[in-house]
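With one protein chain withheld, the remaining protein chains of the complex are depicted in position.
Then we have subunit A:
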Amino acid sequence: MNAPNSFRAQPDDRGHFGDYGGRYVAETLMPLVLDLEREYRAAQADPAFKAQFDDLLEHYVGRPSPLYYAERLTEALRESAPDGMGAEIWFKRDELNHTGAHKINNCIGQILLAMRMGKTRIIAETGAGQHGVATATVCARFGLPCTIFMGAKDVERQAPNVFRMKLLGAEVRAVSSGAATLKDAMNEALRDWVANVHDTFYIIGTAAGPHPYPELVRDFQSVIGREARAQMMSRTARLPDLLVAAIGGGSNAIGLFHPFLDDADVAMLGVEAAGEGLEAKHAASLAGGFPGVLHGNKTYLLQDDDGQITEAHSISAGLDYPGIGPEHAWLKDIGRVEYTSVTDTEALDAFQLLCRTEGIIPALEPAHAIAAVTKRAREMKRDQVILANLCGRGDKDIFTVAEALGVAI
């Protein structure tokens, strides 16, 4: 059991992380959300569930993902660092997972829960399409019909992922209400769910939404941090000094951070998308938002004085959401995790730096984490260690990056 003063004992039995989280859903969904919690507790106590989850992660997803020392990036940053400075940079390589990102870890867990609950149809929302592809993948693997809600604008911007989802047998429903992006896709998925509660399971893509989603998504993604912790101990016989991860909803970050939360000497840095700058259009809910209620949970939201939700912007479609998972809201308020933000331009620079120094094309989401790493590494001593989560690969982003760099391909 966790110590009484543990940072790992959240949420409480009502799904609250301090003031955040909870179950802010319409009455129609409430019984289903309570059922899901009961079923999740039963699954947690069932060794067969864990065994099946672990087996799929190993043989289908390709876990454990490697822990990699980024030697050339470390050296490149040391060249411009003061004497004796320039921390070692290590990456957790979750971009090497099947489907190219950490999203699949959560989808495997949730589809196993859906089947335990006897649900026969899956829905999901997607922004860039990564969670949509991961959901379509597990639905194909288990033979369940699948409908993915995607903002009409994103359908246009992310044509390759739309085609991938269709190849995998999913129906992709373009959502033209509201701003026609991720939050509207989530609204539409909730509308579908409320009308089909009897047979439908909603696979939420990040550690947000009504309880128990933030908890169960975190638990499924915590494989990242558990592996990284064991790998780091076995390779270096020590823990890292600083963990870094990008944050949209925050599932890859909480997956990396959570197993380390009670290691007092391990600092943590979550990196939000500052878009065109915090004074302009951005997606940094913690830096530029206020607590409120949206999509089933209380958390920091980008909103105006009347509580109307404002549009997020980031070059990374995966970070382009006006909210954040409630556990991050709590970790920010209590000060256990530090949060910062990185602009589109800084992320693009880091994207290119990693390509050239390490031969790794990162997704634009972890490019934000890498941008923060490049700043922090120079301020830390050479014998210190930074571990960053490389949560996705950049194949999906090459068109966006080319356009941003003014290159026609």
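The definition used in the following text is that a contact is a pair of C-beta atoms (placed from the backbone, for glycine too) under 8 Å apart; a residue touches a chain by one contact, two chains touch by 3 or more; residues count from 1.
In the analysis below, contacts and distances are computed from a predicted model.
Peer 1: Under which of the names "ABC transporter permease", "2Fe-2S iron-sulfur cluster binding domain-containing protein", "Chemotaxis protein CheW" or "Tryptophan synthase alpha chain" is the non-displayed chain listed in UniProt?
Peer 2: Options "ABC transporter permease", "2Fe-2S iron-sulfur cluster binding domain-containing protein", "Chemotaxis protein CheW" or "Tryptophan synthase alpha chain" considered; the missing chain's recorded name is "Tryptophan synthase alpha chain".
Peer 1: Quick one: which of A:301, A:331 or A:380 touches the chain that's been left out?
Peer 2: Checking each option in A:301, A:331 or A:380, the one touching the absent chain turns out to be A:301.
Peer 1: Just to verify: which one of A:23, A:78 or A:218 makes contact with the chain not shown?
Peer 2: A:23
Peer 1: Which candidate, A:152, A:239, A:293 or A:361, sits in contact with the chain we can't see?
Peer 2: Counting the whole complex, the residue in contact with the absent chain is A:293.
Peer 1: Name, in rising order, the residues on subunit A that touch the hidden chain in the full complex.
Peer 2: 14, 22-32, 177-178, 183-184, 186-187, 190-191, 194-195, 197-198, 292-296, 298, 301, 303, 305-309
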